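The excerpt is restricted to a subset of chains, each kept in its original location.
Chain naming follows the written order as A and B, and within any one chain the residues start at number 1.
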Amino acid sequence: MSETTPDLLYTDVEEELRSSVRALLADKSPVSAVLGRVDEGGAAVVDSALWQELAGLGTTGLPLDEELGGSGATFREAAVVAEELGRGLAPVPYLGSAVMVTSALMSLGRDEAALLEALATGGSVAALAVGLATAPDAPFPTSVRAAADGTLSGTVEGVADAIAADRLLVPASGPEGPALCLVDAAETRRSAVVSLDMTRPLTDVDVSGASGRLVASGQRADTALRAALVNGCALLSAEQLGIAEWALETTVDYVGTRTQFGRPVGSFQALKHRLADLWVGVSQARAVVRNAADAVAAESSEVELNASLAQSFVSDVAVRATEEAVQLHGGIGFTWEHPLHLYLKRAKSDAIALGTPDRHRRVLSRLADIPS
Amino acid sequence: MSSVPTDAPLDAPALRERVAEFVSRYDPATTKQEDFLAARFDAGLAWVHFPPGEGGLGAPRSLQETVDAEFARFGFTPTGRERLVIGLGMAAPTILAFGTPEQRQRYLRPLYTGAELWCQLFSEPGAGSDLAALGTRAVQEGDSWVLNGQKVWTSLAHHADWAILLARTDPDVPKHQGLTYFICDMRAPGVEVRPLRQLTGEAEFNEVYLNDVRIPDTQRLGSVGEGWRVAQTTLMNERVSIGGQPEPREGGLIGTVTDTWRSRPDLRTPGTHDELLRLWVRAEAARLTKERLRQQLAAGQPGPEGSAAKLAFAELNQEISGVELEMLGQEGLTYTDWTFRRPEGIEFTERDAGFHYLRSKGNSIEGGTSEVLRNIIAERVLGLPAEPRTDKDLAWKDLPR
């Protein structure tokens, strides 16, 4: 079935990259600082300074050739960054800018080399103007219309990372069908949405009147959008893995020290067995995430299947990990002051983002020939 | 209407007659609720199983349902009683069981009429499931006690006049033996109430700090060192209270979500359909189980299903709300409002899906965690052997913390 056996391990280079990102986040964006940001709300949540540091580390252009300002690596390495950003709940536009828009533009060859370079080096931030819940197999969006002169009209609700972006890549219905247009974010009206996931604020974007530059149309626009969404699914699953790992480790630490009935609560067998089961799930998620990232990097013909597999499996693991974490922390996990709730909200939103597990199982039904 | 002979047998017909007679004197349509309730208390129709003079008639407990139903039939169902839940459900039976005549005289009537509100100061940051490990100290000074410590997860503390409180009076004996139970004046100097914000953004609960709070010894409930036993009476009354009326099918969150499903064909997928049907079946099973428990209680055969009902309720609420959010897709990514606020009686099912999801996480923690309930079922219902314990015989001060 699969063409070649995927490499499911982490390379030494990937492990070094992980260490740098983890150290950076520990220094510049500890979770206590993230907790402080969410009380500000809206645009203030996004940590632009951290984004520049991440660009400085070369993490924002990993899959791009060096001549495009990138690192000449692949989305495998980017997936390791996504794991760490998930683990640290870093409020930066990685998914939108470095994964989804970058993937879309990469599928257009060298056409958008200048913008790719700007995204890679931190000179620009872009977002994909689709509702965050959009699944890769959704029909090409039609809520925005592009006139023949490039003028756009319409609104896109619930866009991720748009609040921090200076450019928006907008799928639109053009005179000749599907169109992908770039617009200057300043020309649009962005209204912050109260988001369930407090660390990835969503925006309703009204592009009416903005002038869009057509970057692809027809089948090419469709292919570019699918690439953005499919790669988004694979990398989102890496973020979810990071969340699940944080939740599991934090809970194991907590139950190892919290004492009730004269014993650490982590010595009670019922809790041990639940955490063991969760660890099994996280281990499996790791294999599934590596497999999806490898498929993206290898441009495998099965990338869509492996990305949907990852979304349908890892979403549930991350949600379960954060839910178990809340339960096993007892009262403290239910408070605002403990950062756990931010992970719970992110995990549940991520399960909906780019399609629910249910939606991805339907994709698998088609791709794996398991007909309804 | 004839007056009721005081030596009538205390059976259902007699109590119905008493209610009818009472209503003929106090018209619920024109009498102020607090006055109506005060008179009802004095007539022994508050809690019929309480003694005469203390809100009751010394009648069988099972007849309370008859009386409540009869008052409801005459158009009187008291309103705004949500805030009295701790007073009515927990403080009253404890005061009745352990209070001195003076205490019963002082507290029960205003508790019943709603003139005074109650809260509960039991849990502490270091003593949740293991409540007996609590560390709030009470030191006797003359005919008072001086209290220092911190309590958490206290609902209504910011409104309450009184609290039932558990404190450690002797750290040198094993933890269950060194506790004493008090009634605490929430307006007393040194009582500081702070809102405890929860992951929904709201603060339903409080933290309560006790700094040299003086409680007169006359507000001690039960003997010194007997606090754990007194608290058992309180806690036994905490678990799911089963209402007098059968719950209708699709009551609660399952109804909300099933209605969304019915009215929103755009959200339907075969996979979600199957999930919803499975949850619907489980919700219906849980409802029937609660109904069966209600019938057992009414027949005077209380069963151990109360813990099971709470366990099932928490699990179901959590799973249903999880499916609700995913079913809503893009709409599920939003939330109504994160602004800090103190909610007052907003119906859970009327809130948004994000709130259902987040708030229900507390259902398996508050009022006995699901883990503790499973222990209770395993040991007290199934009779499975207890785990080896090392903390029961050590002096409290020597326990690992």
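Rule of thumb we're sticking to: contacts are C-beta pairs under 8 Å (C-beta built on N, C-alpha and C of every residue); 3 or more make two chains touch, one makes a residue touch a chain.
Computed from a predicted structure; not experimentally measured.
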Inset, instruction - Each chain kind shows up once here, so list its copy number in the complete complex. - result: A x2, B x2
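Quick note on the criterion: only the chains that are shown with their structure count from here on.
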Inset, instruction - Find the geometric centre of each of chain A and chain B from their Cα atoms only, then give the gap between the two centres in Å, rounded to an integer. - result: 43
Inset, instruction - Report the residues of chain B in contact with chain A in the complex, numbered from low to high. - result: 123, 125, 127-130, 133, 152-153, 196-199, 201, 269-272, 275, 318, 322, 325-326, 329-330, 332-338, 354, 357-358, 361-362, 364-365, 369-371, 374, 387, 389-391, 394, 399-401
Legend entry - Residues on chain A engaged by chain B in the complex (per definition of touch): 38, 41, 131-134, 157-158, 193-198, 202, 259-263, 268, 270-271, 319, 323, 326-327, 330-337, 340-341, 344-345, 348-349, 351-353, 356-359, 361-362, 372
